[in-house]
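Here the structure is laid out as structure tokens; the discussion comes afterwards.
Yeah, one chain of the complex is gone here, protein chain that is, but the others are all in their spots.
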Amino acid sequence: MINKVVRSLKEAISDIFDGAIVMISGFGEAGSPIELIHKLIDHGAKDLTVVSNNTGSGHVGLAALIENRQVKKMICSFPRSANSKVFPELYHNGEIELELVPQGTLAERIRAGGAGIPAFYTPASVNTPLAEGKETRVFNGHKYVLEHGIRADFSLVKCKTADRYGNLLYNKTARNFGPIMCMAANTTIVQAREIVELGAIDPEVVVTPGIFVQRVVHVSNPADESKLVAEDRRYPW
Amino acid sequence: MINKVVRSLKEAISDIFDGAIVMISGFGEAGSPIELIHKLIDHGAKDLTVVSNNTGSGHVGLAALIENRQVKKMICSFPRSANSKVFPELYHNGEIELELVPQGTLAERIRAGGAGIPAFYTPASVNTPLAEGKETRVFNGHKYVLEHGIRADFSLVKCKTADRYGNLLYNKTARNFGPIMCMAANTTIVQAREIVELGAIDPEVVVTPGIFVQRVVHVSNPADESKLVAEDRRYPW
Amino acid sequence: MVTDEKKIGWEMNEVAQKVALDIPDGSYVNLGIGIPELVAGYVPEGREVIYHTENGLLGMGPAPQAGEEDPELINAGKKYVTAIPGACFFHHADSFSMIRGGHIDYCVLGALQISENGDLANWSTGEPKAIPAVGGAMDLIAGVKNIFVISQHTTKTGDPKIIKQCSYPLTGKEVVNRIYTNLAIIDVTNDGLVVRELAPGVTFDYLQSKTEARLKEK
Partner (left out) sequence: MVTDEKKIGWEMNEVAQKVALDIPDGSYVNLGIGIPELVAGYVPEGREVIYHTENGLLGMGPAPQAGEEDPELINAGKKYVTAIPGACFFHHADSFSMIRGGHIDYCVLGALQISENGDLANWSTGEPKAIPAVGGAMDLIAGVKNIFVISQHTTKTGDPKIIKQCSYPLTGKEVVNRIYTNLAIIDVTNDGLVVRELAPGVTFDYLQSKTEARLKEK
């Protein structure tokens, strides 16, 4: 029998190893799997390469993972924001690496990694510093840059609804990077607000087919990151 | 006001010009926009390049379009099947060109065309006759072939439900090439079994966002191609 | 001088209204963070414009009523928004397929610098201590059909933003189609920068004095 639902956050993430490449869903706080991230802080795996659009806010979630010195390198499109203090400080001190990628290129590289496409050409970043050192090529009179698919050892993803096959539904703009990160990891670990019976999700509306998911853990009432930031909470608490 | 719904099949397809590249959705009969194709036969545009997974059955739909000598070239993955008589005959007589593409490469080329990716690498067809003359390249010790995105002047697509913005839902495995063909054409023309009020489709379950659709025409009771083939019907009738 | 300029030109709200007037009925539009967001408030009566936000929503509506904010319904600037009837949600790869694939008709962006051939710099000042952050800007300018810039005509210190050659790292080369500032509306053409409209009280010579790049009269 196929049952991808595991009993605890700890069980879900306990094989994440030092040096792993980890994708973390979310655009800002929307879709960020904060409970999985906090459990990864407890777990302590270090020297991680993290692929995520941002670098977190305040001192919780992804920012706390970085602050806890578990992240060697960030691959992202927008590493600063109103409430991001941790990454800028470590970056200025040379304590963390940054690979800056245009947001659409980041999304397409993740999708390519999941779809078995090793490399593709894109017009984004041509003639800019972000294309320096990269191969360019002209198609139909326009210049494009060669970009490579990314794969991860683990993806940590937040969704709304899951079943035991790992079929997923998301909530509004919290969908963002979730579906493509599910595709691109050897082990995709999902925290779901609700877990429903097989067949309860209409096969026409499944967003992430279960084939892309290895583990599901039930987190019925995930924390609201912006509230924690407003309260200046720090993880571990 | 945005209203992509047009009143007739004729209005929907009347600007398809001689020599156009036309994508036609469907895998076998599932998802094939037979009423739009028949109207294109009435319309008469010729020297078309048609991108479609198959070449039609019997003497209706895509097979009838080919039989009416409107198609100069087919780009497809599987040009023969149990009931395909028209294409094989023209092909043997040298009256129609064929570009044979592996099915996954065909899908990815269409998606790339719609996504602004001019070219990508794929492992499919490496070391086979279908990769002859194509550029190959090694990534991580494996060989891949360079394939190019395809764009069309028009896509003809069948769906289940549409609204006036062009948001679409499909039915079961009739979805197949529809969503990616909608993305890849300058003008996407859709026949829908039902047209609903704006807001009647849950924004979480839209399969084709309206931005990819230019025209929608209501065909409430589309013909069942396999029945027409069984009855040996011929279009024009 | 800065004060002067602000007095004689348009308010940025008026500039946003000018932009909105130039976006046809039925357009798909992506608005950058900040000043560009003002444009959404000025869609002329009778026009329907659909807003795309790159974090996965087509059919973005205005900010929600107080108390109805949903942290999982935000725009690219991470502000609370709503979804209109006929909206749809999608993932990031699909969202940037819309952008890169040429499906978005208009993008309205801010600028740090614009060159006379339409180069845009709007993501980094290139200072060694700055944290570089690009977001979706490079994808947008590479993929969207019409790129409109909306900006103050000069920097906070009164220096020209419309210059011969950008000194900041580029977002893209030869990409800007039209520039809307508090002083003028300027088209980027094959013949150079052509002034389309001057704000009330602004003369061509005054505009040129605030612009390093060579301007042309219409």
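As written, the chain order gives the labels A, B and C, with residue 1 at the start of each chain.
Convention: a residue touches a chain if its C-beta (ideal position, glycine included) is under 8 Å from a C-beta of that chain, and two chains touch if they have at least 3 such contacts.
Being a predicted model, the structure only gives us computed values, none of them experimental.
**Student:** Since one chain is left out of the picture, which of the remaining chains does it touch in the full complex?
**Tutor:** When the full complex is considered, the omitted chain touches A, B.
**Student:** Please pick, from A:Ile13, A:Leu36, A:Val145 or A:Met183, the residue that touches the omitted chain in the full complex.
**Tutor:** Among A:Ile13, A:Leu36, A:Val145 or A:Met183, only A:Met183 touches the chain that is not shown.
**Student:** Among B:Ser125, B:Thr187 or B:Gln214, choose the residue that contacts the chain missing from this document, as touch is defined above.
**Tutor:** For the chain that is not drawn, the touching residue is B:Ser125.
**Student:** Of A:Leu98, A:Val206 or A:Ala223, which residue touches the hidden chain?
**Tutor:** Touching the chain that is not displayed is residue A:Val206.
**Student:** Where does chain B touch the missing chain, residue by residue?
**Tutor:** Touch with the absent chain occurs at residues 27-31, 53, 77-82, 87-88, 91-92, 98, 100-108, 110-111, 122-130, 170-180, 207, 224-226.
**Student:** Which positions on chain A touch the chain that was left off?
**Tutor:** Counting over the whole complex, chain A touches the hidden chain at residues 1-2, 111, 113-117, 163-165, 167, 183, 198-199, 201, 203-204, 206, 209-212.
Methods note: only the chains that are shown with their structure count from here on.
**Student:** Just the chain pair, please, that has the highest number of C-beta contacts.
**Tutor:** A-C
**Student:** Return the distance between the CA-based centres of chain A and chain C, expressed in whole Å.
**Tutor:** Each chain's C-alpha centroid was found; their separation is 29 Å.
**Student:** Quick check: how many Å separate the C-alpha centres of chain A and chain B?
**Tutor:** Whole-Å distance between the two chain centres: 34.
**Student:** Where in chain C do residues touch at least two different other chains?
**Tutor:** 83, 89-90, 93, 96, 99-100, 142-143 - these are the residues of chain C that touch more than one other chain.
**Student:** For chain A, give me the residues that contact two or more of the other chains.
**Tutor:** If we look for residues of chain A contacting two or more partner chains, we find 108, 122-123, 170-172, 207.
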